[in-house]
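FYI, not all chains are in this one, though none of them got moved.
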Amino acid sequence: MQKLARPLPPLAYGGDYNPEQWPLSAQLEDIDLMKAAGVSLVTLGVFSWAHLQPVPGVFEFDWLDEVIDRLHAAGISVDLATATASPPPWLTHQHPEILPITADGVTLWPGGRQAFCPSSPIYREHALALCRAMGERYGDHPAVVLWHVSNEIGCHNALCYCDVSAAAFRAWLQSKYADLDALNDAWGTAFWSQRYTEWAQILPPRTAANFPNPTQQWDFRRFSSDTLLAHFIAERDVLHEVSPGVPVTTNFMVMRHIKEMDYGRWAAELDVVSNDHYLIAADPEAHRELAFSADLTRGVAGGDPWLLMEHSTSAVNWQPRNVAKQPGELLRTSLAHVARGADSVLFFQWRASKAGAEKFHSGMLPHAGTDSRVWREVVGLGEVLQSIQAVTGARSANDVAILFDWDAWWGCELDSHPSIDITYRDQAEAFHAAFTDLGVGVDVVPPQADLSNYRLVVVPTLYTLSPETAARLSAAAEQATVLVTYFSGIVDADDHIITGGYPGLLRDLLGIRVEEFLPLREGESVQLDDASAADVWAEIVTVDSADVVARFADGPAAGGPALTRRTTEAGQAWYLATRLAADALRALCRRLIDESGVVPIAEGIPGVEFVRRIAADGRHWTFVINHTDIEICPNLVGVDLLTGQSGSRIGVKAGGVAVIEGA
Amino acid sequence: MQKLARPLPPLAYGGDYNPEQWPLSAQLEDIDLMKAAGVSLVTLGVFSWAHLQPVPGVFEFDWLDEVIDRLHAAGISVDLATATASPPPWLTHQHPEILPITADGVTLWPGGRQAFCPSSPIYREHALALCRAMGERYGDHPAVVLWHVSNEIGCHNALCYCDVSAAAFRAWLQSKYADLDALNDAWGTAFWSQRYTEWAQILPPRTAANFPNPTQQWDFRRFSSDTLLAHFIAERDVLHEVSPGVPVTTNFMVMRHIKEMDYGRWAAELDVVSNDHYLIAADPEAHRELAFSADLTRGVAGGDPWLLMEHSTSAVNWQPRNVAKQPGELLRTSLAHVARGADSVLFFQWRASKAGAEKFHSGMLPHAGTDSRVWREVVGLGEVLQSIQAVTGARSANDVAILFDWDAWWGCELDSHPSIDITYRDQAEAFHAAFTDLGVGVDVVPPQADLSNYRLVVVPTLYTLSPETAARLSAAAEQATVLVTYFSGIVDADDHIITGGYPGLLRDLLGIRVEEFLPLREGESVQLDDASAADVWAEIVTVDSADVVARFADGPAAGGPALTRRTTEAGQAWYLATRLAADALRALCRRLIDESGVVPIAEGIPGVEFVRRIAADGRHWTFVINHTDIEICPNLVGVDLLTGQSGSRIGVKAGGVAVIEGA
């Protein structure tokens, strides 16, 4: 975060602030309450376009001037949105051609938010004009410490199939392939009579009579992500020009259910990475997904600290059943992010709305007002953050890496595959959860990450990888342990099978050859000869230079290898040919850390997170986050900044958190 | 029903009659069979537009003249439809712009019925011309005792999103809000950058990238209901003009799965309320939903008798599995309506069709002909109705009211709410079923109803209510008992949260304050400390001037109040913070009737309905409808008009019915 001209507040605390929804009296009260809660940073203007530019060409900034000045006077910094996230009604009314269109040809009308085609030049022009006006007006304001481009880019409109998008897609393809023969080869158009003879014949993968060409689908995802990123870059460049020195971010959505944006590629374009994260209410162990997402956010940020731009004080409004946070859960989930590199704890939103689609989304100040559990926990959290400000800027140093790649995710989950049960992110999450329960810290990193400092590298279901990545994995396996799982290395970047036996480029590394896939039926499970349970997948594996560690005991691959290990000079390369049940996966992970010399942060306790941040000067803190309903006493020596306990017998209450300096 | 010039037959018996589907020989047979069955009223012309006006501008009435004359000669009265329910092919062919369009932009083509946009001026013009021609031709015919406007208005086309509808919606909004600022305030357009600056920018809530504005959605439902009602009024006014003295109705669809029309507001526009009701085949206790619907029909009719315009002799054709009525069920379900105020028993339809989409819908005369169980029961039912004609015109007098409001239903089930398990009508039905099993008669009434004569008023999940309703509930609680359940009083009519603690306007009445919602996960249940089981919902309740009657024993609100009671001068105000299981709900209802002094009609027997009608002269009849498979002997004294049994030991057979005069 070295680019920050005006420093962000340490462990910045606050959230989205939408004063235009409230009368002045409420806005004045806000300032007092923000101070009471320890708020140091608010995000302004996210959905203010219609207020900032009520009619074409006319900007009304006075109201915002007042808000910012008032905040500044109170010592509260501002993350200022460019306000381009949701075009005002006058724009879509004047230009209905900017509305997005689904693969089925359904227009997505205004009424919600993000009702624009990402490829629309009309949208782009209007957005950049507003962005420039904002930058010019507020770039020098001393309260403004960060620019917030748009908001959750691509959340609802990532994939648009309209004619404007079609033309943009063709331009992107021309830039990628240069000539049509190359595209025809890459897309395998010899199949199903799809050879293109003019660029103009190419369309987005709109609804077809059956499966559209898979490479066309995959390229369309890449194009769509690139197009959204290009919009970010366009706004960022305007801001860098008119507001130099103020860093620019946009809030990612690294979450289980968001897969449209290749954040692994996006991160390099941001001055500082920020992320929005919401718990999955239906999942009673949603903290596991949070932990994975936060580690992945740090991974795309190259290990740098990042900003938690949004999460919630309690329930959200957009899931089927919006479960509220239990007492203490706000603290646990907030510090779970901080433990993994977040240097801020921000919320959507400051004051819960009275009207509109998100009125049932919790806020820092709930509908019930300050006489409420939520408000008391918000105030308490502000105090906790004050007490641990020293962690600001600290990084991590873990022995285990899990490779994660959006491009492979897209490829893995294309249609017409061996099994719809072959999914991607959940497999990476499963490994992450297993290591967490073992007390091991994990980095989740993109394939281009430097792997040389890890003792153990896990590669779950990586449908595609480049020869360079394959080479780096081989290099890693010479001195460390690498584990690859089924349905990895199947295709090249054009979705062409690497023939001769799977997993293509990884065959030599792993010393095995997969001859045929044997997907399991829905609900079917198999056993390995070490009694591990597994499901979803089996395959015919033949070993070459590898040893068989476990075999399928039953099912369609009965008797064949299920887990293999090739020993290198000073490392190992393992292959797992099925999806292990949680217990079996944890046992495998325990064996892998033992054999590779990984040292846990603490002895693992299922449901307890141990996460360490390390400052440049060597100071370090172990966060202990206890999701269980019993008090624990981890074997860690230091001082708990939250309770002041010190020594080697620090207790962490049921549902509690400790931040142990020195451990 | 005081407006009727020519009287309707007492307990009118008959059904929809579509002679245009049959040859003359069948029509002549119909008359004989109708007499044999005791038919006194038939509905003609419901789907006859294409026969009455085969080409634009040309009416062909001769065939209908003959049919009506033939019926009149046989002493059978006619409920004459205006025939506007389904436009003929020539109209939609000439004017495809009248076809309805879904939120997704899908045109709903002809081929079924009701293929028109309710806002279409072209449809309106053609429909009124036909209506006027019908009225002029038949207004004086002595057989015609009732006008039947259109048919099941809004059954399939209530919500149209076409451009014509958009313009009509804007006109409705202009009329409601007068100026755009008021609309912007009401809709909370400050959120998500939705501020409108011209009326022309406003659209129906067509499919959007995410949740459309909730107030826009809610207003669109109100507009849609109003638009359909306006069509009824337009036809009614024509008929009142050209056929004075003949009452006008249209058949409501007060049923569980129909929620588009606000019948609570519609009823006042009808000269006599009529209803169509069909059992839900998948529900083995569908008679409970029938009972609720019939009581609700009486409720919207202001307690007046009403007409059962359609039900079925046996199975219908439009549900997934169309279960037939069992022997005796026709009698039970028919008298269940009569018991609750129906002064007619009419069916769709007289003779089961040979062709078309409803050919598998049962009729009074089935495909099998007169040698059939159905025909024999139809004839028997005709005789029973003759024997109980004295109940015609009698009303009810119950101690318990359940409040029911379509507008609140719409609001309650909008998207982006705390839980999709928060539903509305089923909660009102659950209370109704509990009281029925306790032998207690219930009125189901709109919020504007006079509450002063009830001992107990139940208000289930009333998402919104007006200050006036809140005041009348408070007044009621001064002398009677009021029970309000969770997720009531949350918002005002604009869907704005009433902040400071739920349930807003009812806080003082109830003496409690709800701080936060704690929705439960799918399938999750909790227990109260009185061992009641509950699910779907919990919340943080703090008591103020109320006592805690029961607490949550586990779950997210463990230890907090679940059921509270505030005692007033001479009444009580209860609050229930969760959804009770059926047993627990019945126990609560028993306690409420005990404490409020409600006297059951008879000692309740689960599965047996006790319903009383009371004539103006004080004569009264208790209907005993035995859905169980054992004979019962209720503690009621009088004379059973069906069997002639009298005294205090009248037996009602398994599956049987008694109508006990004097009880």
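Which chain is which? They are A and B, in the order written, and residues in each are numbered from 1.
In the analysis below, a residue touches a chain if its C-beta (ideal position, glycine included) is under 8 Å from a C-beta of that chain, and two chains touch if they have at least 3 such contacts.
All values reported here derive from a predicted model rather than from experimental measurement.
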{"item": "Where 2 copies are displayed, count of copies in the complete assembly", "value": "3"}
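Simple rule for what comes next: only the chains that are shown with their structure count from here on.
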{"item": "Distance from the mean Cα position of chain B to that of chain A, given in whole angstrom", "value": "49"}
{"item": "Residues of chain B defined as touching chain A within the complex", "value": "104-105, 187-198, 200-203, 205-216, 415-421, 494-497, 499-502, 513-522, 540, 556"}
{"item": "Of chain A, residues touching chain B in the complex", "value": "18, 20-21, 47-51, 54-55, 83, 85-90, 92-93, 100, 105-115, 155-157, 281-282, 284, 314-315, 317-318, 320-324, 326, 352-360, 366-369, 371-374"}
